[in-house]
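Everything below concerns the one structure shown next.
A single protein chain has been omitted from the complex, and every remaining protein chain is retained in its original position.
Our next item is chain A:
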Amino acid sequence: MGNFGLLFEGFGVALTSYHIMIMVVGVLLGLVVGVLPGLGAPNGVSLLLPLTFTMDPVSAIILLTSMYWGALFGGSTTSILFNIPGEPSSVATTFDGYPMAKQGEAVRALTLAFCSAGIGALTGVLVITLLSGWVANFALRFGAAEYFAVYFLAFSSFIGMSTGSPFKTLVSMMLGFACATIGADTISGESRLTFDFEELIGGISFLIAVIGLFGLGELLTTMEENLEFHGVKAKLDIRTILRTMAELPRYWASILRSAAVGIWMGITPGGPTAASFMSYALGRRFSKNGANFGKGAPEGVISPETADHSAGSCALLPMLALGIPGSATAAVMMGGLMIWGLAPGPMLFTQRPDFVWGLIASMYVGNVIAVILVLATVPLFAFILRAPFRIMGPMITMVCIIGAYTVASHTFDIWLALVFGLVGYVFKKLDYPLAPFVLAMVLGHNAEDSFRQAMLTSGGSASIFWSNGLVATMMFLGVFFLLLPLISLVLRRAGINFRSRAIEKEAEAGSV
């Protein structure tokens, strides 16, 4: 049976009234999370995760992924109407979305953003449908050494593709690994790095880290700015929406290019944020309308939105097929899978096809629901955002603190979340990337175990990492990525500058 036959069965799982209701609830929660600054997709999924422990895994993952779609969509609403990105990945949407809204074209900008985002997401899901079975089959041949090579490749590509200082990426990632090490060692059972603190023997949950780093840290940075929302009013009328939709085919080139960028950045751990900036930069360079970018060009909204969403959905492909998440949110979801007792990776496809294909089918349905709901709720969220942040801030803080407690009902976790909040605040201000930290925390055990297992099979000889073509190629690519910052430095000294201006712009935006 081909992928499409399996997908058809998946629709049977996804299209029950219960699951559709879950999708609607998930998308709505996601929209709230995406719209409010301080609550992002990774943090929102972390807060919801403890509440799904008692649910059936299929329903639980549908709820969490729907929330993810909602959050991705919700971030664009605030970018366009308020010039405040609700999500880091929708920063690039503010460049042209807000100018469009100020020129009285708010509805057109919103419709363009949501529809191109929907197209991007569906392209991403189509790629997952076509490739995931194949990637999983390929990965069935992997041994411990190959897995370590894949992890090595994933982590070194973070360093190679980081837009800021590679050293900061390294520090952030390694601190994540160190946090993952705390607690009982999975192979020997010895407790490590606990320094005889009883609370640390069980280890630190990555959920606490995400709630602190992304939630409380973000709140502190937002509070510091003393944020006020000055929104553009948008009156939705169906005719403008339909007229804008009819306009979409005109931008097919932008959409195709952006979707391709998004797919690539989603599968490799570049993530949605990097994808949207890269797509915006490429759009400015190659689009016929490039000179108008930044002044309210429709392509300037379409490019980042399409890429953001295709990357967001494609980030789930390596998570499902290889057990390596392509974004921080995917990492949190993968942690959830492990908590529900499912091992992400190729075996999941043979053991739980109903789970995998039900999930993939729900992605199609969920994204369509998200496009409709996000358009319908624009007036509601525009109203909510008129509440001053001095009221919203404490409410969001409360949700984070409760969330930290519900992870494991440990009061110590509340203190940990506060500490991670301060770390997140300082890291954000100094441009340390947070995604590598979370990824390292989720994958730390697996990476270390595969390394040690590979060493056990080879009898302690590191030569196993270049024993066959596959593993050697991956290790070589990994080393290449590690050296990439150095190579680009040398090239820049020689006068060749291939890092585009948009990436520098991203670094600026990241520090806001």
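Simple rule for what comes next: a residue touches a chain if its C-beta (ideal position, glycine included) is under 8 Å from a C-beta of that chain, and two chains touch if they have at least 3 such contacts; residues count from 1.
Simple rule for what comes next: contacts and distances are computed from a predicted model.
Novice: Given the options "TIGR03960 family B12-binding radical SAM protein", "Tripartite tricarboxylate transporter TctB family protein", "Aspartyl/glutamyl-tRNA(Asn/Gln) amidotransferase subunit B" or "Cytochrome b/b6 domain-containing protein", which would UniProt use as the protein name of the unshown chain?
Specialist: The UniProt record for the chain left out of view names it "Tripartite tricarboxylate transporter TctB family protein".
Novice: Which listed residue, A:Trp134, A:Trp252, A:Phe286 or A:Trp415, touches the chain dropped from view?
Specialist: Per the contact definition at the top, the residue touching the missing chain is A:Trp415.
Novice: Which candidate, A:Gly2, A:Pro249, A:Gly341 or A:Gly460, sits in contact with the chain we can't see?
Specialist: A:Gly460
Novice: Can you say which of A:Gly294, A:Pro379 or A:Pro394 touches the chain missing from this structure?
Specialist: Once the missing chain is taken into account, the touching residue is A:Pro394.
Novice: Which is it among A:Asp185, A:Glu247 or A:Asp354 that touches the chain not included here?
Specialist: Within the whole complex, the residue contacting the unshown chain is A:Asp185.
Novice: For review purposes, identify every residue of chain A that touches the missing chain, sorted by number.
Specialist: 50-51, 54, 165, 167-168, 170-171, 174-175, 177-178, 181, 185, 187-188, 190, 192-193, 195, 216, 219-220, 223-226, 388, 390-391, 393-395, 397-398, 401-402, 405-406, 409, 411, 414-415, 418, 421-422, 425-427, 429-430, 432, 448, 451-452, 455-456, 460
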